[in-house]
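Working notes for the structure below.
Missing here: one protein chain of the complex. Every other protein chain is in place.
So, subunit A:
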Amino acid sequence: MLRRASMLLACRPILAARARPFSTDLPAAPSADATFTEAWTKVIPNMDPPKTPLSFMQPRPPTPSSIPSKLTVNFVLPYASELATKEVDMVIVPATTGQMGVLPGHVATIAELKPGVLSVHEGSEMTKYFISSGFVFIHANSFADIIAVEAVPLDRLDVNLVQKGLAEFTSKLSSATTDLEKAEAQIGIDVHSALNSALTG
């Protein structure tokens, strides 16, 4: 902890001196809307300006000049927040371009996810989820936002249903006529084979 404190003290003057060379290196976000409050006080000086959404949100942490030791992950679903600002060592996400490992200090990236397994590595423990599809936003300050429509731990999947589904969609592909039917059958095959390899691999 003393090491982090001295790192922060050291990097503060560097951040002020640097003139934003890359757009991915961001300073800390403001926690109050300066232009709004100025405009308000000009027009209505007697009343306090109302709070804007920005003041309710936590400000974005700045990009530290040295790589942090942990990756902070926000893993959200439409109906629940699985992980909220959890500090982990690494996550492996199933991007459309292949399994992508994200470590602290990863370059800022936006990746679309394909149906596959997300694994969160923290110390010696690893938690796996099967994700149906979604996106991952990795920010320059070692924050990763993973958003998925549906994510289930692997032990909640039924292997028989998966294999039945795979057989069903494989036969649908061969009997499909329109482009749309073929695409749907292909999606079914992709998802079920990803499920299958997640359960057997």
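By definition in this document, a contact is a pair of C-beta atoms (placed from the backbone, for glycine too) under 8 Å apart; a residue touches a chain by one contact, two chains touch by 3 or more; residues count from 1.
Everything that follows uses one rule, which is that contacts and distances are computed from a predicted model.
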| item | value |
| --- | --- |
| Undepicted complex member, UniProt protein name, chosen from "ATP synthase subunit epsilon, mitochondrial", "Sesquipedalian", "Nucleolar protein 11 isoform X2" or "Calcineurin B homologous protein 1-like" | "ATP synthase subunit epsilon, mitochondrial" |
| Touch criterion as defined above, residue of A:A39, A:A167 or A:A183 at the omitted chain | A:A183 |
| Residues belonging to subunit A that touch the chain removed from view | 79, 96, 115, 130, 132-134, 149-150, 152, 156-158, 161-162, 165, 179-180, 182-184, 186-188, 191-192, 195 |
